[in-house]
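Structure provided below as structure tokens; questions to follow.
In this view, the complex is presented without one of its protein chains, the others remaining in place.
== subunit A ==
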Amino acid sequence: MIYFKTMENITINIVNSIGDVFAVEAEDGQKVFELISKALRDHKNVVVSFQNVEMLTTAFLNTAIGQLYKDFNESDIKRHLKASDMSDSGKVALKRVVDTAKLYYKDPEAMQRSIDNILGD
């Protein structure tokens, strides 16, 4: 007999995790990052809920979500992580953070090269 292990779904509510409707500070992003990491390491399916979030910065999103691409591979994140209840502008910001993170961790030397480029300008 074949057993299929069903993965458990976990919802991480941003407002509840950081105690604020303004998800703006990098430090608060770190709390959310730690929660998501823990759940993903434990092979859960994670839904990050942005319900009632009134303000978002890329600094928060970089820390909360961008950082995940350092520790987890892209396909695992795609399979096990979902975002919900996001405003349209929030979605645009998150997409940009995610695209930047994928590039950043694939090419750690890129920053050094861009500094060398500006020195050569």
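Here is the rule we go by: a residue touches a chain if its C-beta (ideal position, glycine included) is under 8 Å from a C-beta of that chain, and two chains touch if they have at least 3 such contacts; residues count from 1.
Heads up, the rule we're going with is that contacts and distances are computed from a predicted model.
Hidden from the displayed complex is a chain whose UniProt protein name, among "Amidohydrolase family protein", "Putative ABC transporter", "ATP-binding protein" or "Polysulfide reductase NrfD", is "ATP-binding protein".
In the full complex, subunit A contacts the hidden chain through residues 20, 22, 24-27, 55-60, 62-63, 66-67, 69-70, 74, 77-78, 81-84, 86, 88-89, 91-98, 100-101, 103-105, 110-112, 114-115, 118-119, 121.
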